[in-house]
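Written out below as structure tokens is the structure these notes cover.
Only one protein chain is missing from this complex, and each of the others stays in its spot.
So that you can tell them apart, the chains are marked A and B in the order they are listed, and the count of residues begins at 1 in each.
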Amino acid sequence: MGLFKFAQSRSLWMMHFCTGCGAVEMPPTMTSRFDMERFGIAPMATPRQADILLITGYLTVKTLKRVIRSYEQMPDPKYVIGFGSCTLNGGMYWDSYNTIKRLDLYLPVDIYINGCMPRPEAIIEAFVKLREIIAKGEANGWKKYKENIKWYKENQAKVFDVKKWSVIKWE
Amino acid sequence: MKTRYFEYFIGPQHPGVTGNMSYHLWARGDEIVKMEPSVGYLHRGFEKLMEQREWIKNVPMVPRICVPEPDVNEILYAMGVEELAGITPPERAQYIRVLVLEMARMAAYLFYFGGVAGALGLYTIPQWTIGDRDYILDRFEELTGGRIYHIYIQPGGVRRDIPEGFRERVLKLMDYLERRLKDYDRLMFYNAVVEKRTKGVGVIEKEYALQMGVTGPNLRASGYPADVRKDDPYLVYDRLEFDVPITGDGDIYSRMLQRRLEFEESIKIVRQVLESIPEGPIMVKLPHPLEWKVPQGDVYVKVESSKGEYGYYIVSDGGVKPYRIHVRGPSMPHCFQAAKEKIVGMRIADVPVMIFSLDICPPDIER
Partner (left out) sequence: MGIEGKIVEDIVKRFGDKVRAEVQRERRVKFYIDPINIKPLLYYLKEKGFIHLSSISCVDWIKENQFELVYHLWSYEDKVHLMVKTKISRENPEMETMIPVFPVAETYEREIYEMFGVSFPGNPNLKPLFLEDWDGPPPMRKDFDTRAYVREKYGMIDLTEILRQGMDKIKGVRDEDEIL
């Protein structure tokens, strides 16, 4: 079992979705100065072959619907990283009428990176930490989503029409 | 027999969009018949948020409006408030502001080259340009403390003075970038694949551009020499010597070449500024920031950003908070008029290249 988890943590592919401000620090992380590909992490265009969903920054309601749809299309096991202070408590837009305040209520998050905006070295440190917790078997956000699906769907229903935008069946 | 159109959703989760917007294409075979952009994925309601904070508390909020080039928003806010309150910042601060703006313009142009080349499928160019852009961000980190969001220019002046040795390091960086431009010429502009795919494609005529609100390098690439730095001078641009190049064809190759020629002019401006910067204070003394009441009135200020004409309309009613701030971003007419009407008749593979070449930046369409 140790070999299986070791192999799982060494080749993670990140889904290519620039959701907010933080996406401007992704090209420096992917190119040759900070080079995250030496950790085995590369961008991937479709959700069907990706493992990590990186939420870079704030989420408006219009993007949240598409993020939930993409997340439910990713096959298990999958991991979510919340990037920036806006996923923790709303950040600078705490009184905006169009952004969500806590990502934790709508999606299960495994690792948070704080800062506004985090440096590429911080992103790479988060990926290394994610590898460690996958190798130990503690990154179980995807199991929490399946077990508590009713609670997540109740929170999502306060913000948008869940029947139209969900892919999986929960009732 | 009825022809049927095939619908494509190029949505927000896609490597071929600039940032976070989506568009809906209807195609007959390989030829596009209609295009409908859809924005709003990044709408935070900035104009409403700025009305609920005091004048000084908006200074960290403002750079987040345009993500690839945040200094333009800081300088516009500072210029607008200074004009309303009747403050003149000192000379040394004006020269330092020009230095910061030109370095931000160069970083934005390098990001642009990476984007267009990535859409064409040539992946060496983003690796080079984003690596070189990082050297400019290192200088910004030394001067202001942050890589992307600087929060350095505020009403009254700039926050910190130039550190020791900064001038020599920036001059060395300018020499390095000038040498690299020759490599970029050989790789990008004398490249047979790029020439075949971009010459004669996506032409925007001069009359159309003038009528439809296209501004900035896109207008100059269509043949009209309009530049806010020369027409409506601000800061100390009327004392510096630089040219406004134009390439007249209006196609994608012209738009790329236009920005490469302006890159050289920016290097010239930075060298002149570092040579002639005067001594003196960097900031005017302001009243108590949380009780500062700006006098009543309304102003419109504008600058030349790397995407076009960027403007702010600020209204004050004499209180401690702004009454209304309206942000005019350059990408709204580019996306909803120029891209929407000129994409009709192109092939599917040319659509992302056209959108990247107009430099459409979704955060400043929807703030």
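Assume a residue touches a chain if its C-beta (ideal position, glycine included) is under 8 Å from a C-beta of that chain, and two chains touch if they have at least 3 such contacts.
Note that the structure is a prediction, hence the values are computed from the model and not measured.
**Q** What shown chains come into contact with the chain that's not displayed?
**A** Contacts of the unshown chain, counting the full complex: A, B.
**Q** In the complete complex, the non-displayed chain touches which residues of subunit B?
**A** These residues of subunit B touch the chain that is not shown: 39-40, 43, 45, 47-49, 52, 210-213, 215, 224, 226, 231-232, 298-300, 302, 309, 311, 313, 315, 323-324, 326, 328, 332-333, 336-337, 366.
**Q** List every residue of subunit A that touches the chain not included in the displayed model.
**A** 61-62, 89-90, 94-98, 100-102, 105, 158-161
Basically, only the chains that are shown with their structure count from here on.
**Q** Approximately how many whole Å separate the CA-defined centres of subunit A and subunit B?
**A** 29
**Q** Looking at the complex, which residues from subunit A come into contact with subunit B?
**A** 15-21, 23-25, 27-28, 31-33, 43, 45, 47, 58, 60, 62-63, 66, 70, 92-93, 95-99, 116-117, 119
**Q** Can you check the complex and tell me which residues of subunit B touch subunit A?
**A** 11-15, 19-20, 40-45, 48-49, 52, 60-61, 64, 67-68, 111, 114, 126-127, 130-131, 133-134, 137, 147-149, 363
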